[in-house]
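A single protein chain has been omitted; all remaining protein chains appear in their positions.
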Amino acid sequence: MIDWKRWFIKDNAAIPLLAILSGLLFGAFVMLLGGFNPIDAYSHLFRNVFGSPYDFGETIRQVTPLIFTGLSVAFAFRAGLFNIGAEGQFVMGMTGASIVGVLLEAPWYIHAPLALAGGALLAGLWGGLAGFLKARWGINEVITTIMLNWMALYLSNYIVRAFLLEPKQQRTYLIHDSAKTSMAWLSELFGSARVHWGIFFALLAAVLCYAFLWKTGQGLELRAVGHNPHAAQYAGMNVKRNVTKAMFIGGVFAGLGGAFEILGVFHYQVIASASPGLGFDGIAVALLGGNHPLGVVLAALLFGSLSYGSAGMSFGADVPPEIIRIIIGSVIFFVASPGIIRWAMGLFARNRKRKEVA
Amino acid sequence: MQQTKVVDMRGITKRFPGITVNDGIDLSLLQGEVHAILGENGAGKSTLMNILFGLYQPDEGEIRIHGKPALIDNPNTAIRLGIGMVHQHFKLVQPFTVAENIILGSEPRRGFSISYREAVRRVEDLSRQYGLNVDPNARIEEISVGMQQRVEILKTLYRGADILVFDEPTAVLTPDEIEELLDIMRSLVRQGKSILLITHKLKEIMEIADRVTVIRRGKVIGNVAKAETNPSQLAEMMVGRSVSMAIDKKPIEPGKPVLQVERLVVKGREGAPAVNGISFTVREGEVVGIAGVDGNGQSELIQALTGLRKAESGEVRLMGADITNAAPRAISETGMGHIPEDRHKHGLVLDFSLRENMALRTYDKKPFKRYGLLDYAAIDKHAQELVEQFDVRCPDIYTQARALSGGNQQKAIIAREIEKGPELLIAAQPTRGLDVGAIEYIHRRIVEQRNKGKGVLLVSYELDEILSLSDRVLIIFDGQIIGETRPEETNDRELGLRMAGSRLDKDAERSHAG
Amino acid sequence: GQGNSSEGAASPSSQPPSASSESPSSSPSASGQGLKIGMVTDTGGVNDNSFNQSSWEGLQQLSQETGIEVKYLQSKADSDYLPNLNQFAKQNYDLTWGIGYIIADSMKLSAEQNKDARFAIIDNVVEMPNIQSVTFAEHEGSFLVGVVAGLTTQSNKVGFIGGLEIPVIKRFEAGFKAGVAAVNPNATVSVNYTGAFDKPDLGKAAAATLYNDGVDILFHAAGSTGNGAFNEAKDRVKNGQKVWMIGVDKDQSLIFGNEVTLTSMVKRVDEAVKLVSKSVIDGTFQGGTVLSLGLKDNGVGLPADNPNLSQEVLDKVEEYKAKIVSGEIEVPTE
Partner (left out) sequence: MSVLITISEMFNTTLVFSTALIFAALGGLISEKSGVINIGLEGLMIAGAFASAVAVIFAEDAKLGGASPWLGLIAGVLFGILFALIHAVSSITFRANQVVTGVVVNFLALGITVYLVKLIFGTGETRTLHHVFTKIHVPGLSEIPVLGKALFVAYPTTYLALLLVGVVYYVLYKTPFGLRLRAVGEHPGAVDTIGVNVNRLRYIAVLLSGALAGLGGATITLTTTSNFAHNSISGQGFIALAAMIFGKWNPVGAMCAALFFGIAQALKNQIQLFPFADQIPTEFIFMLPYALTILVLIGAVGRAHPPSALGEAYYPGKR
């Protein structure tokens, strides 16, 4: 027989599951305080994610950019850099894809990859700029990425407005069909949900990210720089180049996320008064996923499902969607503080023992 | 003479997950004595002292202070009981001044504010009373390691400690500083303090201790009075076998030059030249030792040679190739190995596994990299071989470097640097903080390199080490080589004088500045 | 000395806490019974003090009057529009509103995927047989508040604060400028864009800059960024400086008080929503058409109550209104 109690207390693999459970319980508690029925709410949430092929497809659509931005943040983290700038890089990725998608005409097998590359490149440069500023002048990347987020928003708005705007609209022309990365057959399968090639690329990106970091020499360099730049320099690694490179690649990940949003989901870009927020969510995803590519994918799944499902919860059970932020926040809280769960489990175990004795 | 036990630890047992670090240890400290504790790296000495100081709680056992049972559950209690500890790794706040570090926690006040004037006055008083001679207004990051240690001592005295614990105080000191420290200890004992001293250096024990307790693998092996023992007996008790410090150094005729340094100038941290026109040569089959007091340009010299710091002018040639201001990797590939002074900062990525650390310099070379990917099979094989060959004690090669003891960390670095077959090996403080067993081993490895016809450049503050390993000794002072000698033509006293003759001026300068 | 007259009106706490709302109190006319109308907000949400809020208020009123069931879904991101619209369409709602120009493309897709469903959109035109589009001639209303500003300014300097420089906001600006110029050629209009619709701190800083520059009347089209501008105006008024704000979308004097709110450029989104929604009840829904509401339909204009405007000014406003309605004056849009 499996010793469940030991498994729960000892095994670290159980901690994330318990954390999710605790987060959901806390969410239920908050709902009860507000006079809502948590069971009703959660069943609506669940149904909104898995209830129909369409919803499931849209959940995937929601998850996709989160994987990209999560990877972006996690990758930089591995090199010892805190990339708050995935948001801006994501926006630049959108813009790059829009530029290529709208202005260029080419057969699809050239156009779509080129548009993706355009987004990835622009975003990579945007991220790399923060890396360069750090490498060259030692400017803290937290400041520069915060600043670059705003600049990305405005620069994109300018590009959209000045070069790509459809008259009388507040968005670009639609991108050419040849640049789209939507997948008709898959979309069909999911009741016209906007699933697109992005999800496969996101999973591929996670695999590549893993392989790069742990299976290549450059990845070893990056991690060494992240853990101990002095030792890395001593061992002959170029710390400055690695810092720039890490931010560039981080930017590429975020940028791909942004590019796929344009090429796969919207097919146009709007003049936006605020950036979409997926980059900031990427920070939470990365942290929730322990800055590991596999963790990022799982965290993005959780995060994306919860936030997509929240609409069903509002619709069906009238629970304000803010509850989802509370749930996600508390899940991260519990994941980050396994001590709390162990402590609670300890209390639980002790109580049990006492009862057994009595 | 009737002496009372000021500290009496009985049956102290401390377990960490998986190991028993202290196993029923008995230890007593008499009023007014210096009691040395000796043991291999990882024997459990620091742990025992941390228990006495309230940082850890023992699982079993009892502590009596001045005869009264004491429950020491945090450092505060220890301090109240009059225990002061100078830790193995200093507990000093680098950007703070000496006075600030000393008064921290019990600050003299005026109203809501700290009275710095009062603080400085008290520090000066104490410093004078014990002959410590520190400048209260200097910043920790600007003063020498020896001075920092005095600050640690002052911290305990300021809190009124009469039981002082020194955990490996001399590992980081220069010979002069060690002498001064021993003087300070004597003065402390004269003024009624009792001292527990952890050290790996048998010479110091013979010089100052009254009694010695030897610990091996968490157990007390023996307790002897200094008068009734000798260094080789102590070493044998500690390691469990006889240790020979004699080195097998066949005379070799030095060959072609390996390293040539010409009029090298390197700037130091403050921008003034720390290395000021140094020239020397290291040949095949010789160990060149650089002797000097800490802070005379040794670190900057090595950093410039290894590509970690920019040379302002001059030239460095390795195997005839100009490597002045070349990148560390290029230098390494030209044929240089480097055992760095600070193993935690430069030598290892502590969060990496041992196998990755073993490949830290060569991961992008042939057997480890295939089709652009790391070949972990090859990396593992390599690491495994090194671990066996160099006797690095670790659970396995997947263990984090952080989890190794200092001695084994050092062995791992040496293994990595020697294995790549460098024409020149630069060894900076290669045995700092290690036990005699480990030192013996590392010394053998270094001499082995020389015997194989390679060049070795050795930098050490440990004169014994310099004298026993080197074929030639260069004396460095104020960024310049001020003399050269041979071990057989000198002794540590003379060498010490030649390096330190100028040290007096330096100190005078400092006190003027202060 | 804060006006408490606005207090009751400003706190719409009569709304239920949740998303959906039926009318429990008044006994509705049976005509709307059994019909369901949904509404998808843009990311501003239902409490944006702007068109989302107006629309929802319109729907709620309609629900009380007719007994239809109404519900809204708030969009957290642009990507939510489509699933939210589909949510209503798939639940067989009789009409689904999309509030805001930005929803247009999503609505088009949803309308293609759900050919039987009916949709209506505010502020944009989507040419689909099952979508009714509703637009407003903001420039015409802005012209009128421009007239007010031009006649009221003491310093001959008035200001305009915009959110983003996008066509719809440009319409506000152009209309306002034309209105000012029509009645007061000596007056200058200083324009300041803040770059955001949701940053009151930027609005406040922009207003401060303009007021410092000598502007005494400010018209804003910047969403809740404008709240900061109102705040600055209020503060100055309390400190004895004579400055005004002109509100947007709704009668903002109800929120910020008559001390600072000279008048507002009201956009009757609520009326439009009611109008189109009623057409569903009556069975006269006209998909594929554009309902474009200007001055002549009272779709835009000044609020009914204007305690701060003299009869003279009001007369002038009426005069220009007539000219615009008759086509004698054509208000520029950019």
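By written order: A, B and C. Residues from 1 in each chain.
The working rule: a residue touches a chain if its C-beta (ideal position, glycine included) is under 8 Å from a C-beta of that chain, and two chains touch if they have at least 3 such contacts.
It should be emphasised that the depicted structure is a prediction, and the values quoted were computed from it without experimental measurement.
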For this session: Name every shown chain in contact with the chain that has been left out of the document.
Result: A, B, C
Exercise. With respect to the chain omitted from the figure, which of C:Q91, C:Q113, C:N156 or C:T209 is a touching residue?
Worked result: C:T209
Seminar exercise, completed: Contact with the hidden chain, among C:P83, C:G100 or C:G228, goes to C:G228
For this session: Go through subunit B and note every residue touching the omitted chain.
Result: 50, 53, 55-56, 74-76, 78-80, 85, 87-89, 91-96, 100-101, 103-107, 109, 112-114, 155, 159
Seminar exercise, completed: Even though one chain is not shown, subunit C touches it at residues 2-4, 7, 10-17, 45-47, 165, 190-193, 195-196, 198-202, 204-206, 208-210, 212-213, 224, 227-228, 230-231, 234-235, 238-239, 255-256
Seminar exercise, completed: Residues on subunit A facing the left-out chain by the touch rule are 30, 34-35, 82, 84, 133, 137-140, 142-144, 146-148, 150-151, 154-155, 157-158, 161-162, 274, 283-284, 287, 320, 322-326, 328-330, 332-333, 335-340, 343
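Basically, only the chains that are shown with their structure count from here on.
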Problem set entry | Chain centre separation in whole Å, for subunit C relative to subunit A (CA means) | 35
Exercise. In whole angstrom, what separates the CA-based centres of subunit B and subunit C?
Worked result: 74
Problem set entry | In the complex, subunit C residues that touch subunit A | 17-20, 43, 71, 73-74, 76-80, 82-84, 86-87, 90, 101-102, 105, 113, 163-168, 195-198, 223
For this session: State the interface residues of subunit B toward subunit A in the complex, per the touch definition above.
Result: 306, 308, 327-330, 332, 338, 340, 345-352, 356, 359-361, 363-364, 368-369, 372-374
Exercise. In the complex formed with subunit B, which residues of subunit A make contact?
Worked result: 211, 215-217, 220-221, 223-224, 227-228, 230-238
